[in-house]
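Only one protein chain is missing; all other protein chains are in place.
Entry: subunit A
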Amino acid sequence: MALDIPEVLMAVAQFLRRGELAQCLCVCKSWRSALLFSLWKNMTIGVGYNRTPAPSPSIESLQLHGHLIHTLMIEDRYPGRFALNYPKIRTLRLYLTHTQIQGTPIGTASVAPPPPPPPPPTTPSSSSSSSSPSTHEIDMARGFWQAVVELPHLKELTVTDTDMIECPEEFSRTCAKVERLRLFRSHIPRTSITAIVDHGLPLIRELRTLPKLGGFGLVWTDASSRIGCLKKFRFPLEEN
């Protein structure tokens, strides 16, 4: 029977949606082993707001199958909640991860930095609606990006509707590692842009940004010679 062949079953899987795939996983062991990767390779986790909540697997399931994930989309204010081991991840997309990047970062436990010290008592109560992030938040964001830099197979980074906290060094090192970089409707601090320009994008094949990146275009234009071998280079003109 045709569907006894794992490759055929995997080819069938590309036409199935997640719930349908999950049904098929329950058929028998050989179907399960052939289809598990199809279910997990592209994973969206977290609960993005302003969107239909994306149903997420439990943390236990993620721990069990995180090694199958190739593309991970995090739609959540606190991506650190999903801090697990994703050794094969190639594409990381962050959506709606506004302002606070909290919790332990994505990546292996060994890569994750120790939890940051509690904010000193002199710091006014942090993380509440202030436009400038606290040192605590900066440490968290830094830890997050430090872990992302260590992901060995990362090739694409997409950041959408996200407020980036200043951690120029870690963020720009991540950018220097990827082949595709997409920055959409996100606030990228000027220091981070400068750091990206300094590090360059030696591997870049595709770079896209969407507007609302005030001043960003000029910086890139100036540094275009250091961006590297761009095969696709789309850049919106400054609108002002």
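Definition applied: contacts are C-beta pairs under 8 Å (C-beta built on N, C-alpha and C of every residue); 3 or more make two chains touch, one makes a residue touch a chain; residues count from 1.
In this section, contacts and distances are computed from a predicted model.
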{"item": "Missing subunit (named according to UniProt) among the choices \"SKP1-like protein\", \"E3 ubiquitin ligase complex SCF subunit\", \"Galactose oxidase\" or \"Small ribosomal subunit protein uS9m\"", "value": "\"E3 ubiquitin ligase complex SCF subunit\""}
{"item": "Listed residues A:155, A:187 or A:208, member touching the removed chain", "value": "A:155"}
{"item": "Chain not shown, touching residues in subunit A", "value": "1-3, 5, 7-8, 11-29, 31-32, 39, 42, 53, 55-58, 61, 64, 70-71, 90-91, 155-156, 180"}
